[in-house]
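A short write-up of the structure that comes next.
Yeah, one chain of the complex is gone here, protein chain that is, but the others are all in their spots.
First chain written, first letter: the chains are A and B, and each begins at residue 1.
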Amino acid sequence: MKALFNYIKEVLGGFYTLLQGLGVTGKYLFTPWNYVTQSYPENREKLQMFERFRGEVIMPHNENNEHKCTGCGLCELACPNGSIEIISKSILTEDGKKKRIIDKHIYHLGMCTLCNLCVRACPSDAIIMGQKYEHAVYNRSNLTKVLNKPGSKIMEGIKE
Amino acid sequence: MAEYREIIFNSDKIQTDDYFVNIGPQHPSTHGALRIVAKLEGEIVQSIDPVIGYIHSGIEKMCESLSYPQLIHLTDRMDYLSAHMNNEAVCLCIENALQVEVPERVKYIRTIMDELTRIASHQLWWCATGMDMGAMTTFFYGLRDREPILDIFEETCGARMTFNYNVPGGLMFDIHPNFQKRVKDFIRYFRKKLPEYDTLLSGNVIFKERTKGLGVLSKEEAIAWGVTGPSGRASGYSCDVRKLHPYSAYPYVKFEEKLATDGDTFWRYQLRIEEMWESMKIIEQLIDNIPEGDFAVKMKGVIKLPEGEFYQRVESARGEFGVFIVSDGKKNPYRLKFRSPGFSNLFVLNELVKGVKIADLVAIMATLDLVIPDIDR
Partner (left out) sequence: MAFSIYDFTDLAQSIHNGLSSSLTPVWTTVIEWAIIGILYILFVALFGLFLVYAERKVCAAIQQRIGPNRVGPYGFIQTIADFIKLLMKEIINPKGVDHFLYNLAPYIVIATVFIIISMFPFAPGLQSFDFDIGVFFVTAVSSVGVIGILLAGWSSNNKYSLIGGIRSGAQIISYELSVGLSLITMIILSGTMQISGIVNGQADGWFLFKGHIPAFIAFVIFIIAGTAETNRGPFDLPEGESELTGGFHTEYSGIKFAFFFLAEYMNLFIVAAMVTIVFLGGWQPLHFGTGNGFNAAMDLLPPIIWFFLKVCTIILLIMWFKWTFPRLRVDQILTLEWKYLLPINLFNIILMSVVVLMGWHW
């Protein structure tokens, strides 16, 4: 008799736990408007990344097409995987002195691990982390970028 | 026909062969590129042989050519679910070697981040376990609740998985002003949602029947195989590094090291759920008391460790994670070795699965909580 009682208890108890599980999912099943996902390409306009979000390395330029990079190459040294190449050139300043400035700040997005070390290393805050998150391209070579814009100059007052 | 009859009635003429099934490297329940060669008899597993190395990336060797601040970011990519603990282990090791005392604020923030990472990792583990058992919906509930944590990380660290938030001597940034509020919101939210996990999966009679008494790991075996983390503690092996060798702010907080004695799949599951409750308690004790101060001490431009050997262990979400650095006084390590919990936990699998069904193999594997890059490195 006791065995039979236990048997029935087991069956009903098992059933009860199953019903509880159904209750949890049922709560969401019958409120289908409470979804948590986002419709991605539609909300592209509104989608705001957090300010510290690391999407890519960029070099901000001001309205006169001037940047802050002195071409010191510290970011190249700090980068763990060689994503940055600095090509500098020497020019003659007005007072006839020779000076090395940045020619090309080459950045390989395809190799970058977005570790933020280059940004920390830069003494003049010339590079920062950008917020762009759609990096898909049709050709891998498009991932290699030159960060200083053509014809750009170094800002006044940035010392070596 | 006569031939067949002869074969059937003279069974010694039937050629038998072991029945091998390859689970992986491309298989939904190995959670990565792990290959398990299972020897079966019908549905019953005779033995298994894990084959690893499909995504070996040579991180230890790579570290030898990188400077100390640079190599931290590689540890994110090993056990990507406890990236923060891995980062911290390396930083602690370097700081101990240089005898740098980090500010209290750093310790508190690191501990909070550790525990958040632990919760996030256990959530993802919970999703995957449910899915391995055939309950698809758990996957989405777990990910839904993990999202607020990832938002917290993204706001403060700038990334969702590979944070690289620790640097030798402190942190990369100070916490975001919203940090405390968001963490508290999350704890409030998750305290409501966690019981749902119990009702949906662990309270369920099917789940209990499937996991209780399955894949029992004794305490002696756990110690012998070096199984740590919740998997080891389910067998009664007290191995919580946070308690045994406290680091960062763990000495200041009160929490329990959850232990069980059964060592079966169900308790390995249950302990992780309980750890989430404990983690929330730890965070609650710290979050309002983060002391003011610097978020990093000023380190030299080029960090050189003194000659010698240094070891530091932390409790990652999967068990004891250790960093062993041999330095010859240069700016990069002479040799660097990671003791990863997943590696030891994987190889005990063969002991656990003898005589279980294939479906149980998947369940046991799920509760060992394997992360493949952690094993392969």
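Definition applied: contacts are C-beta pairs under 8 Å (C-beta built on N, C-alpha and C of every residue); 3 or more make two chains touch, one makes a residue touch a chain.
Remember, predicted model here, so these are calculated numbers, not experimental data.
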### Which displayed chains the hidden chain touches across the whole complex
A, B
### Query
Of the residues listed, B:Met131, B:Val241 or B:Leu370, which one is in contact with the missing chain?
B:Met131
### Query
Per the definition of touch given earlier, which of B:Asn204, B:Ser235 or B:Gln270 contacts the omitted chain?
B:Asn204
### Task
For the chain that got dropped from the picture, name the residues of subunit B it touches.
19, 21, 27-29, 43, 130-137, 139-141, 144, 200-201, 204, 206-207, 209-210, 357-362
### Query
In the whole complex, what residues of subunit A lie against the chain that is missing from view?
11, 18, 21-22, 24-26, 28-30, 32, 34-37, 39
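One rule holds in what follows: only the chains that are shown with their structure count from here on.
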### Summary
Rounded to the nearest Å, the gap separating the Cα centres of subunit A and subunit B is 25
#### Entry: subunit B residues touching subunit A - in the complex, by the definition given at the top
66, 69-71, 73-74, 137, 144, 147, 151, 154-159, 162, 164, 167, 172-173, 176, 196, 199-201, 203-206
### Summary
Residue positions on subunit A within touch of subunit B in the complex are 13-14, 17-18, 20-21, 23-25, 36, 49-50, 52-54, 78-80, 113-117, 120, 129
